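Apart from one protein chain that is not included, each protein chain of the complex appears where it belongs.
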Amino acid sequence: MLFQTVKSEIVSHLSYIVASKGEAFVVAPRRDTDVYVEIAQGWGAQIKHVFETHRNEDYVIGSIELARITGAKVHHGSGLPWKYGETLRDGEEFKVGLLKVVALHTPGHSPDSSCYALYDSEVGDKPVLVFTGDTLFVGDVGRTDFLGPENTAMMSGKLYDGIHGKLLPLGDGVVVFPAHGFGSVCGGSISEREISTLGAERAMNPMLGLTREEFIERKVGERHETSPYFKMMEKYNLEGPPTPAHLPTPPALKPSEFKAAKAKGTQIIDTRAPPAFGGAHIEGSYSLPPTRLSNAGWVIPIENEALLVVDDAKALDFAVKNLYRMGYTRSAGYLAGGLEAWYKEGNGLAKVDIATCQGLREMMKTEKPVVVDVRRYSEWDEGHIEDAVHIYLGRLPERLGEIPEGRPVVLQCKTGTRSSFAASILLKAGRKNVYNLLGGIDAWKKLGYPLVKD
Amino acid sequence: MLFQTVKSEIVSHLSYIVASKGEAFVVAPRRDTDVYVEIAQGWGAQIKHVFETHRNEDYVIGSIELARITGAKVHHGSGLPWKYGETLRDGEEFKVGLLKVVALHTPGHSPDSSCYALYDSEVGDKPVLVFTGDTLFVGDVGRTDFLGPENTAMMSGKLYDGIHGKLLPLGDGVVVFPAHGFGSVCGGSISEREISTLGAERAMNPMLGLTREEFIERKVGERHETSPYFKMMEKYNLEGPPTPAHLPTPPALKPSEFKAAKAKGTQIIDTRAPPAFGGAHIEGSYSLPPTRLSNAGWVIPIENEALLVVDDAKALDFAVKNLYRMGYTRSAGYLAGGLEAWYKEGNGLAKVDIATCQGLREMMKTEKPVVVDVRRYSEWDEGHIEDAVHIYLGRLPERLGEIPEGRPVVLQCKTGTRSSFAASILLKAGRKNVYNLLGGIDAWKKLGYPLVKD
Amino acid sequence: MLFQTVKSEIVSHLSYIVASKGEAFVVAPRRDTDVYVEIAQGWGAQIKHVFETHRNEDYVIGSIELARITGAKVHHGSGLPWKYGETLRDGEEFKVGLLKVVALHTPGHSPDSSCYALYDSEVGDKPVLVFTGDTLFVGDVGRTDFLGPENTAMMSGKLYDGIHGKLLPLGDGVVVFPAHGFGSVCGGSISEREISTLGAERAMNPMLGLTREEFIERKVGERHETSPYFKMMEKYNLEGPPTPAHLPTPPALKPSEFKAAKAKGTQIIDTRAPPAFGGAHIEGSYSLPPTRLSNAGWVIPIENEALLVVDDAKALDFAVKNLYRMGYTRSAGYLAGGLEAWYKEGNGLAKVDIATCQGLREMMKTEKPVVVDVRRYSEWDEGHIEDAVHIYLGRLPERLGEIPEGRPVVLQCKTGTRSSFAASILLKAGRKNVYNLLGGIDAWKKLGYPLVKD
Partner (left out) sequence: MLFQTVKSEIVSHLSYIVASKGEAFVVAPRRDTDVYVEIAQGWGAQIKHVFETHRNEDYVIGSIELARITGAKVHHGSGLPWKYGETLRDGEEFKVGLLKVVALHTPGHSPDSSCYALYDSEVGDKPVLVFTGDTLFVGDVGRTDFLGPENTAMMSGKLYDGIHGKLLPLGDGVVVFPAHGFGSVCGGSISEREISTLGAERAMNPMLGLTREEFIERKVGERHETSPYFKMMEKYNLEGPPTPAHLPTPPALKPSEFKAAKAKGTQIIDTRAPPAFGGAHIEGSYSLPPTRLSNAGWVIPIENEALLVVDDAKALDFAVKNLYRMGYTRSAGYLAGGLEAWYKEGNGLAKVDIATCQGLREMMKTEKPVVVDVRRYSEWDEGHIEDAVHIYLGRLPERLGEIPEGRPVVLQCKTGTRSSFAASILLKAGRKNVYNLLGGIDAWKKLGYPLVKD
């Protein structure tokens, strides 16, 4: 058995390719599928099957393209109106070389959620691993709120049943391979560790020790945010994404060309780090560093093209690939030569003032700054700076009115990355006296400054 | 000025990408064009122009695809009915950043042959380099026989006039960048060295010291071979090649699948080295090692798919890319796991007996072997083994009747690679007692054995 | 937690690097240690500890060099006279970032064998994975014969106690990371699959369902072969390997230089595939293709240098690295330009006749060939060709006299790779009429030909 994990950075998406005796299958492929074809070729194997774990809301599925190239069959769970692929029966079995794959219908995160248990017929009749999709993560379970608050309890119950009725009975010694890792929005608190088993999860996953009632209550109480791009994503994934089915080649733009595109209203994504964005940027840009690039979905419709400001060719490649995986099919281009090319030609610059926690404490004594905490609800609930205002960053554009004018505004998150994005939203809206707190709550805590809870 | 040569192995094709101030141009791009787009992106430059040196006979041009991706304009010389791109005026000028490109119409190799002189306006008004296409090579000049023997003298005269009237006057200190290097069939004896100037060629290229009459006489006297795939190539290049405009993904075939495809008549290309092919191969395969893969054009129509037997993933990649560049748009697949997978399943094997020069000399004393020399005319003319028969390898299939039966046949070329292909042609035709002379004429000479000339 | 497996090909050695919060540790590093340093650097982590699983017999440990570069501490189990590093107490604990490593003394394969259980303190107090060294493999357990037949029963009992008393009690849901994978000589029948858990092994590893008595009996009954290079390896690993502590740079030799080195008695390793070796090779070479390169240890003392004949730069790199890992510290050089360079200069060639199973059956009707089966005892015991002679390949040089002269000798293994090595040993000894059976027992079985058991 040959096995490889393929990780996609910004949405912490984990997909898998497995082969035995010249036959291969892929679980939950991403939109740009060359990687699977190359791995299979390196193994001398043909991809025969693609197994979907569910429709997916946060990235575009590449199954149609992968099937076109390789001739593989696409399989998905029942419960949603997929326009392509074949609908699985619960318990349906597939032979791939010496391996056996058994599909398990485990709705909860999505009505069509499916897990896949893998058996190695060379050694015995027990499963050795299971692909758990967004049903079970290392340290967490999937969200159950996508069908709306009225259905969350019902879906949570189904999720509980799937985990306890179908997954855990596979046995403690079964290795777990989920569809997301640390940092995904599809689970609240996925572990940074990617190696686990059903036994380890049963023993240490805080959600798995609860009774069915406790589990549902906990899930109903969760407050998740849903990026507006998810809606389009669901459509793409059920019906097939727009063409072309390959990564865009963003044109290299000179400053004059970049300026012309900007003048037509094309939005700018600047992926440089927060200190760089703070130091100097093109007015009107969004600050979206690589680790938080998926937040673009809150402010730029995925049907649109965007302009890119990046550090180097590697950063460009990262941005183009990851935006494409989120559904941005085309690119308006990038600023060739980076920001230096822009300012060497005498073009204007904007900046975000940088604050440190020490500086903020000083400022608090005199200037009464408004601290806006843009983290998730679950983070806010664990403790925040006194008198801070909580507005989740994705909601900032519609809730700007809640931030009082005439006082310095200090944007704050966990470390200073999301707050850089938040600061860029405020600047774009014309606000002045805007600070980004570098270090965020992490630094605040390290310094022993006080936190309060609501 | 940024400058990069892009070399394609099997047809020794040299293409170029040059940039200045964010603008770039490409000279004579190959069919798979990602490389130019990636280089331009790394430089932060946009490809604005594609300059063709001529229609080309031995590889497929990638200009249409490159123009589609980048928006570049395609330019070609006058004299042939191109169905795309723009026709150049002799002397037409282009500004690319701080560079100036001047087109020179230099028919001779082809009616539309063009050279391009490059000026660096930062430093002065003299040309610094010239792209010479198939007009002038390092150590040789282009073939002039493509319009048929009745036109060779006329085309040779034009070539002479272009070189002496347009190229050499640019000045000795102009660096030469031709479209082919060592090993190309587009020039008889191109130097292995790739660095030269008009001055060095004027002084040392044996063709450039001749008078016009001598030059024409020499060119008319040359005997070149024209692979049958050239005809289709010309059509592709004037009209645009077949889609898809990207490299094929050959399916990984199990021995049983490979055997089924073979049974339908699909031809097999085995790119392993001659000793390996000699040791064991699948019956009916053509022996086409990487350095001589372009000889596939003699036996397999480029509209067809072929099956591949290769050493490893790198060799597969090489074969697929280079066959695609020659015009083979699709691939029937490759034997996954290589020849070992084939024989592990108990499938039959064929072999070619290996001869050494020492062995051949012994054999000559007793068995009267037929030595068939399959080299080019120009190589044969420089000396050959006594009593050898000369049949150029591409002509073997139609001239098999000239090889007497009932005696051992020893195929011979320069080193043993082309003769491995030749041996595979004979075996395919049912001949027995076929040897490949490893070492060829090179070894024969090293050993001091006698050569004769006709 | 960041985790990466580093695999070394020829001895199927698996080593590991793990990090948390900027601190890292390595388990069982190989001799060329750059890879660990680069991974750690990519993670922004410092290697603080190196954990040895045991002395090792089949590859050279890189711990001294790794410690020198990084300042890491080396830890090993008790029971052998290590001249460097620190001796562990059973149960000794180490904190690495948020992780806890607990050393478990599990003698049996070697007196100092140690396993390491890993706990993730972020999530709980159960181990999540265990490094099992050569104590427990996927599908097998370690050899117990290294202390000689008189101690095998005793060591087997210890191994049983370690597995059942220390490993399995960690819990079914603990992922297993052994020091060897499929193909290692340190376990007889390690699974090709590399993913497993204590639960999966408990349920499906054939050795784990036995009673202590059955286990010991089974282990005592095993017949393993011990390559002579193991002895030197043990010395290197207890005392530190010879310098230099970096990969050799083999000189590129022209045929004349290669010949001169050969004339001085330097042995030649030819890593090309069996059909290529069969087709043509330099007289006196050993046929040692990449997958079986470790068999060099049977015929060339590791203090010696060897000459290399390889396909290309990648094959050269593979050979040099893997020989270095086995203990060959220096290289005499490689034939630049490969075998083609050799025969182009008119140098002589030798060959091995290739046999197929069909051909062998025909031959058996008339010529009474001697079939020599060179596989391991355990393979031979599962069935062999009637009237075949069994001589394990490593024993061939000393048992040549058992092979009758005057008849064709057909060397046979599983697929034709080891038998190519065996054939080269016979040729070197001056035997004539030597065949290599391509396809081996695998092909024989596929064709439905009969097998017998002793």
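Labels for the chains are A, B and C, by order of writing; each one numbers its residues from 1.
Rule of thumb we're sticking to: a contact is a pair of C-beta atoms (placed from the backbone, for glycine too) under 8 Å apart; a residue touches a chain by one contact, two chains touch by 3 or more.
Keep in mind the model is a prediction, meaning the values are calculated, not measured.
Only one of the listed residues, B:78, B:151, B:191 or B:291, touches the absent chain: B:191. The residue from B:6, B:28, B:115 or B:174 that touches the chain not shown here is B:174. When the omitted chain is restored, the residue from A:240, A:279, A:383 or A:408 that touches it is A:279.
Checked against the full complex, the candidates A:84, A:230 or A:343 give a single residue touching the omitted chain, namely A:343. Seen from chain A, the chain kept out of the figure touches residues 272-281, 311, 314, 338-340, 343-349, 351-352, 354, 356-358, 415-417, 438-440, 442-444, 446-447.
Within chain B, the residues in touch with the undisplayed chain are 1, 3, 120, 122-124, 126, 128-129, 139, 171-175, 191-205. What chain C contributes to its contact with the hidden chain is residues 22, 37, 40-46, 69-71, 249, 251-254, 313, 316, 336-338, 341.
Please note the rule applied: only the chains that are shown with their structure count from here on.
At the far end from chain B, in terms of centres built from Cα atoms, lies A. With centres taken as mean Cα positions, chain C sits 44 Å from chain B.
For this pair, chain A with chain C, the centres built from the Cα atoms lie 42 Å apart. For chain C, the set of residues that touch two or more other chains is empty.
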